[in-house]
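One structure below.
The complex appears here without one of its protein chains, the remainder shown in place.
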Amino acid sequence: MSGVIVTNPPKADPKDVAALAGFGVATVSEAMGRTGLLGPEIRPVQQGVRVAGTAVTVLSWPGDNLMIHAAVEQCGEGDILVVTTTSPSTDGMFGELFATALHRRGVRGVVTAAGIRDTQELRDMGFAGWARAVSAQGTVKATGGSVNVPVAIDGQVIRPGDVILADDDGVVVVPRERAHETALRSKAREAKEAATRAAFLDGQLGLDRYGLRDTLKGLDVEYKTYQEYQEQQEQQEQQGYAGERP
Amino acid sequence: MSGVIVTNPPKADPKDVAALAGFGVATVSEAMGRTGLLGPEIRPVQQGVRVAGTAVTVLSWPGDNLMIHAAVEQCGEGDILVVTTTSPSTDGMFGELFATALHRRGVRGVVTAAGIRDTQELRDMGFAGWARAVSAQGTVKATGGSVNVPVAIDGQVIRPGDVILADDDGVVVVPRERAHETALRSKAREAKEAATRAAFLDGQLGLDRYGLRDTLKGLDVEYKTYQEYQEQQEQQEQQGYAGERP
Amino acid sequence: MSGVIVTNPPKADPKDVAALAGFGVATVSEAMGRTGLLGPEIRPVQQGVRVAGTAVTVLSWPGDNLMIHAAVEQCGEGDILVVTTTSPSTDGMFGELFATALHRRGVRGVVTAAGIRDTQELRDMGFAGWARAVSAQGTVKATGGSVNVPVAIDGQVIRPGDVILADDDGVVVVPRERAHETALRSKAREAKEAATRAAFLDGQLGLDRYGLRDTLKGLDVEYKTYQEYQEQQEQQEQQGYAGERP
Amino acid sequence: MSGVIVTNPPKADPKDVAALAGFGVATVSEAMGRTGLLGPEIRPVQQGVRVAGTAVTVLSWPGDNLMIHAAVEQCGEGDILVVTTTSPSTDGMFGELFATALHRRGVRGVVTAAGIRDTQELRDMGFAGWARAVSAQGTVKATGGSVNVPVAIDGQVIRPGDVILADDDGVVVVPRERAHETALRSKAREAKEAATRAAFLDGQLGLDRYGLRDTLKGLDVEYKTYQEYQEQQEQQEQQGYAGERP
Amino acid sequence: MSGVIVTNPPKADPKDVAALAGFGVATVSEAMGRTGLLGPEIRPVQQGVRVAGTAVTVLSWPGDNLMIHAAVEQCGEGDILVVTTTSPSTDGMFGELFATALHRRGVRGVVTAAGIRDTQELRDMGFAGWARAVSAQGTVKATGGSVNVPVAIDGQVIRPGDVILADDDGVVVVPRERAHETALRSKAREAKEAATRAAFLDGQLGLDRYGLRDTLKGLDVEYKTYQEYQEQQEQQEQQGYAGERP
Partner (left out) sequence: MSGVIVTNPPKADPKDVAALAGFGVATVSEAMGRTGLLGPEIRPVQQGVRVAGTAVTVLSWPGDNLMIHAAVEQCGEGDILVVTTTSPSTDGMFGELFATALHRRGVRGVVTAAGIRDTQELRDMGFAGWARAVSAQGTVKATGGSVNVPVAIDGQVIRPGDVILADDDGVVVVPRERAHETALRSKAREAKEAATRAAFLDGQLGLDRYGLRDTLKGLDVEYKTYQEYQEQQEQQEQQGYAGERP
């Protein structure tokens, strides 16, 4: 596979990235209409860490980290490295040496559809990672790929310069042109959640707050006491055996 | 899907629940003849926490948390919320707002066949969770389901009022009518394990303690030195090539 | 299934085991030409622990821990218990009682292709474990198997006496006859990595350090500015619709 | 694990079973409010076969087929054998010899949460099977279990005497007391589907037939031409970079 | 989730689609530099069928087929329906009624990241399908989504109007603007493969045809007779135990 290394892609505004870093992954996804999430298979290798940054994307051959070397040069302050492979792989393509080089360049973390290794060392140096697998399996440097082209991981398209936000709940991508609007909406969403939290602490039910009692009625969901429910079940059973048949 | 919300189901006696809370999940499962365990796919989202409580069950449509809102009203002191979906789902149906509302009502945790989100917030507030997935994916409130009907998760039936016990090893369900007996048997089991532990610390072998040397003999399991084993392998290889053939 | 319990197999030299314990799993695997790793499905049940020891191997029937009892007697100072089953299983075959017995005998940990239970207790007593699953499911003692025969876990053959090294990144097996050589190579590898780390901290790029710019050129990987790349994409789209057709 | 073999459980009326055999699995599940389905992991080992019968249930230890032997005696004309294990297993617990014995007794097929073997022989003799796995792995006869107790497979409870209906789409369970009513509803559902099929063949759209245009409007789903959509995307991108910031 | 239904997107030229239909999925993927493939989890529900068409894309809520109804109206002669969900789902969102409506409109098949049902009926009517799962689970019509927006399935982005080619080996997407070029390259690739096939039938080895003997030499891959290899292994073992140590 030949490929291309794209230099100087447009990036989301650092102010918007900073604003988005103030919200959780769930909040930002909600603010985008419940979209943007990488699926639940991409998990953090540490706990209690949240980072936001702009994506530098890598498309690699499985078992090969050549293009990550090429990507390092394209990475700078405030970036997050995003790595995928052309076919499913769990190899530990990314480890402590890459983290060292990226950390020095101001990169904030790595998100990969493949594997990470040296996880203890990464936690020790405070370099955050999200991955499909933890694996010590090393890789070669023999096959081409691309840097800073759009990649697709677990149902989401990530373009260079898009905002990556990641925490214990997973990873969300915010298209760079929607970063500002999404930060504003996330703030509104958070305010709304704060009001709901206060109401819940005060004893209000979601059923009442969101008007869901009517929804349940409209869907023919009935309330029954346990006794009514049991009697109905028993009746049904008797009818099932004794009932007239055509 | 229409459904039913069953109110005031019978519950296991709180004294039995308290008694069961004193044992680990493995011990209680052993005490029930090695039954009652939800499979290994339901994992804790925290470490070092054990809770026991009475089940309030929810059967939801995938991607929809309407019925969890209905269930909150049915939850009270000492309950554990148990959520499943009509088809496989990893969505983060349960998060910090639900935990806030349930925590206030004295609910002790959540067990779900789907996903949990806001895991860091849940750990911070001390609300325990067990789930198949961690996912920030939000849900809608559009489709009916049921509350407090029997549900099946990973090979186990859970009825409202049954005892749920969960720790780092997973989740076990104790039918409400067997709670008392199971607590007694767990105590006996624990005593037996303590004696075994002391014997093992004293150097006794399981082979002797359980009379397994005869079992091995009866199963034709032989002891061989490494040298005997190697010679047999080599002999077999030679015969394999030189032996007479019919 | 009948079977065999092999006594007194040859073991790797304790000095080599001690030397290997000084390196990470990833380093040792690299030193063996990127081989020897059990796949990414075998995960630690604790964090931040590294152990090395000599393998005592067990081949068990699924749902049955009889042969682990037989293996305990074969275990001694510096060993690591390695357990697999004749067909896929997630049962919690190994728990706190076995750990107690093995701990007393100087065994350093357990690696299993099946499940572990009592994980909190194991962490508390400092007995390390790596497993495919955490499960409270108990097992019987009814069917035979073997101890100290070669076993295959996740693509690797493990023979009794081979060196097992395990940490947060996973598990690697070093054939006993290659332990000495591998420790030497690991040391060389580590020195090489230290030099690379220093160079990376100094700002050198992997592209230059490994001569990868020529590799990229040889693979026809091109550099393009984002503007060039976008223009090419648009051009391609126009040609796609307007181009001459045969 | 001790256990129980329950004899002579009540069974669904053969007339209702015969009636249900006339419908597909999807139709019957729809007729029960989209419930009753075993999940998509239980797959047929043949193609183009549909069977209906009454469940004889088996709960076995993994790697052990003792209880299937006990179940054979409980099986008769019109039954379907339903097998699950106390923990996940893929072993080939069921093969041609069991099929021979059951075929002779008028049993119509097997549904198992574990594995099947001798699949070619089963197809040759016309004995239908649905399983999680195909595996040649044989099993022992050493550990107890139960026959004709309720079992839970993939989210569904199956009791002895319940109706099992299985085809290329999977397996559905109809509680025995709901068999008659479900057959009637399935017939109504089929009639409704026939009318829809005719309307669709006549060119009517689901959007119109089900009044979904209003649903879409109520959900704020908008129609846009491709040109409008592209212009909006581009505008958004420009605003994203040039817009005023607070 | 609100959404958008995009009408009249540009489509690949039917002549190019027809040309691509003449090649296998593997050939076309090779012709695009080994890219474009949906991963191996999307499998055909029939055998021996190959279709090519232009994508009409659907992004649906899990457990909900509302947007497929909206998409039917956007489908026409030569299209292939491509369905994905906002989070992982195996539900049988697509069945015989949809196939009937689409078949009448000249649609050639369906590719879905979720599930298909009525598989026997689809095979009978000659409507081809590729899916992650076969499941009879029905769905509701309650939540919005989008039609003819770009979607990401298993690592690939599919835009409306792109070419979908599917056969027994899986599914490949050809961007609409690259359809013509890819058809030409596929033809060249096929010619090359025909020459290779002839050479192989004539006894030539890939080692010689592709000049791989030098590659092997350059990678230090050595040839050894079995005897040499065995002797080396034994020597290594002896040295491992007897060798001098520092």
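So that you can tell them apart, the chains are marked A, B, C, D and E in the order they are listed, and the count of residues begins at 1 in each.
Here, a contact is a pair of C-beta atoms (placed from the backbone, for glycine too) under 8 Å apart; a residue touches a chain by one contact, two chains touch by 3 or more.
Not measured: the values here are computed from a predicted model.
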Interface partners of the hidden chain - shown chains only, full complex considered: A, B, C, D, E
Absent-chain contact - pick from D:86, D:119, D:156 or D:215: D:119
Given E:5, E:25 or E:153, the one touching the chain that is not displayed: E:25
Contact partner of the left-out chain, one of A:8, A:87 or A:233: A:87
Of D:69, D:192 or D:217, the one touching the omitted chain in the full complex: D:69
Touching residues on chain B - with respect to the absent chain: 10, 13, 15, 176-181, 236-241, 243, 245
Residue ranges of chain A at the interface with the undisplayed chain: 1, 61-64, 86-91, 135, 137, 140, 142-143
For chain E, the residues touching the chain missing from this view: 24-26, 29-30, 34, 37, 39-40, 43, 47-48, 167-170, 172, 193, 196-197, 200-201, 203, 205-207, 210, 212, 215-216, 219-226, 229
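One rule holds in what follows: only the chains that are shown with their structure count from here on.
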Required steps from chain B to chain C (each step between touching chains, minimum): 1
Other chains in touch with both chain C and chain D: A, B, E
Cα-centroid distance, chain A relative to chain C, in whole angstrom: 27
Chain centre separation (chain B, chain E; CA means) in Å: 38
Distance between the centres, which are taken as Cα means, of chain D and chain A, whole angstrom: 32
Touching two or more other chains - residue numbers and ranges from chain B: 1-2, 34, 37, 39-40, 86-88, 90, 135, 137, 142-143
Graph class of chain-chain contacts, one of line, ring, star, complete, other: complete
